[in-house]
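The complex is shown incomplete by one protein chain, all other protein chains being positioned as in the whole.
Entry: chain A
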Amino acid sequence: MGEAIVITSGKGGVGKTTTTANIGTALAQLGKRVCLVDTDIGLRNLDLVMGLENRIIFDLVDVVEGNCKLHQAMIKDKRFDDLLYLLPAAQTKDKSAVTPEQVKELIDQLKADFDYVLIDCPAGIEQGFRNAVIGADKAIVVTTPEVSSIRDADRVIGLLERENLEGTYLIVNRIRPHMTRTGDMIDVDDVVAMLSIDPIGYVPDDEEVIKHLNLKEPVAMNHEAKAGLAYRNIARRILGDSVPFLNMDEPEGFFKKVKRLFGIR
């Protein structure tokens, strides 16, 4: 019996879909059988990020309505032999096309077959959110170090408290180390202190992420990129490894080292 994890944030555009795609990829790289479920009905993106949109024939709504079998709607990612699958959302319907109970039943079916079921939650706290959360065992809340997304994450954590989940974890996304150093961006530790839930990963704001979106291949597959490493570390933490958090600072230059040697800051 696998584990269902919902990736949510409240606010839109903080990187839920990218996070789902990358954690899924990283878990598959570690040899786990993973199914990604896009519950953002009407505004589906996960298939795009994974580069699988041209292979969609049936979707989540078709499965729920009985137009097809579950395995017919699942798309296998050929880059990971038989380890990574995607269940896409419908693009032509909206959130009310399915009920939370139907989604829960679907997730329960998937859990029997996979090690991890990652649920990509839509923005907002309405029915789409309830659809996504109901079948989950754990939740990962994604936020950026900005007041508006922290506020929304706080709201969502409050709503998740009612769901009796096994655990709720935090990912702070799009950190710009040089800006936190100068005090122009909220410090990661302050974000964690404020939201008071366990952090499971910090992801730097990395241009490679954008590059890989256009390449239609998750950045976690890139072993050079810092963000890719951050996502792979998160996947390992999900498996239970204790991996130290990424050092965000850029390597010190020669001059800085000399300066520090002489005690000049």
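We adopt the following convention: contacts are C-beta pairs under 8 Å (C-beta built on N, C-alpha and C of every residue); 3 or more make two chains touch, one makes a residue touch a chain; residues count from 1.
Keep in mind that, in the parts below, contacts and distances are computed from a predicted model.
**Student:** Quick one: find the hidden chain's UniProt protein name among "ABC transporter ATP-binding protein", "Ion-translocating oxidoreductase complex subunit B", "Alpha-E domain-containing protein" or "Probable septum site-determining protein MinC".
**Tutor:** "Probable septum site-determining protein MinC"
**Student:** Taking the full complex into account, find the residue in A:92, A:164, A:182 or A:196 that is in contact with the omitted chain.
**Tutor:** Final answer for the missing-chain contact: A:196.
**Student:** Taking the entire complex into account, which one of A:69, A:155 or A:211 touches the absent chain?
**Tutor:** Only one listed residue reaches the unshown chain, and that is A:155.
**Student:** Spell out, residue by residue, where the missing chain touches chain A.
**Tutor:** Looking at chain A, the ones touching the missing chain are residues 151-152, 154-155, 157-159, 161, 194-196.
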